[in-house]
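A protein chain is absent from this complex, but the other protein chains hold their places.
Up next is subunit A:
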């Protein structure tokens, strides 16, 4: 009998054993090979007649794990609940401290679940937001030396939340606002437009060859087709999944924030002696207090005069993405102010400078047409730039001062 149980057969010791026999009887009488197939079979001489082995009971494996359909329904409900609740419960576990002049941890720039959480907190805390790439984030500036920090200092209170992110080109910015920035509604948003992103086909994601670029998870996955971006079907699938289902963005957060950008299994093997759940309660990377890059003027940093090809805005993908983002933000009842630049004209070759002014004028023309308040006059001295587009702390201070004096901005 023990063998019978092990074999996954019903234990006939139980009362009602005949109930178990019933399906066997039914199977052996009702489900013989169909009438059409049977006459085709001719027994070879000497063939022995045996009961149809195809009709023997199915040996499952571990009977105790055998789920019935109603069990599966319960499992389905539990899994759905887990996927809905785990990311929410995790906010209680994450040690995510923000505070004054917070800027998002540089090392987690691709952690869109946490970015989304920060954007939610910032929109709840600050009346206005500064959105942009590492120029807004403050590559060459300390935590209290960014544009948002100087604007706050100038206004005497915490008005501007810094939601700038490293490498956030306009197409990625559009993706961020669209997929992870749903909480940006009814806000005042200062958007920094970095002309660098339309300075070449490569920056515009329109090069001929596949290349690595920032935030591929935020750009369109299928349409429009970007020649520089050739994700696999899996990558597209998971990117869309992360954008659509909070749970999957959260699992990516775990990988990036807790598993050193590895999958969980690799992480446990890197730390074999650690308790496998020891990642719960680990601290997130702290806010960057200091400049990320050495804060020295661009000439001392080894940069030299450069030729920028500059693209035609009509055909620029980044420019189109920027315009789409403005439309999206405005459709969510946000008041938008665009800061064009600053850009380091001192680093440009003379021909580039002329073309740059034309491009900038085109940008301004569109902003005026759309009735979008903007500032395109920022013109920092050469020693206040760390490279082609990033100001040093003194540059941010000057920029904030100029903005606060700009009636269009202050309105």
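The rule is simple: contacts are C-beta pairs under 8 Å (C-beta built on N, C-alpha and C of every residue); 3 or more make two chains touch, one makes a residue touch a chain; residues count from 1.
Definition applied: contacts and distances are computed from a predicted model.
According to UniProt, the chain absent from the figure is "MBOAT family protein", selected among "MBOAT family protein", "Heterodisulfide reductase subunit C", "Multiple sugar transport system substrate-binding protein" or "Glutamyl-tRNA(Gln) amidotransferase subunit A". Within the complete assembly, A:265 is the residue of A:88, A:185, A:265 or A:401 that touches the hidden chain. The residue touching the chain not shown here, chosen from A:225, A:273, A:290 or A:331, is A:273. Only one of the listed residues, A:106, A:238 or A:409, touches the absent chain: A:238. For subunit A, the residues touching the chain absent from view are 5-6, 8, 31-34, 37-38, 40-48, 50, 52-54, 56, 58-62, 64-69, 71-72, 74-75, 78-79, 82-83, 86, 233-234, 237-238, 247-248, 251-252, 254-255, 262-266, 268-269, 272-276.
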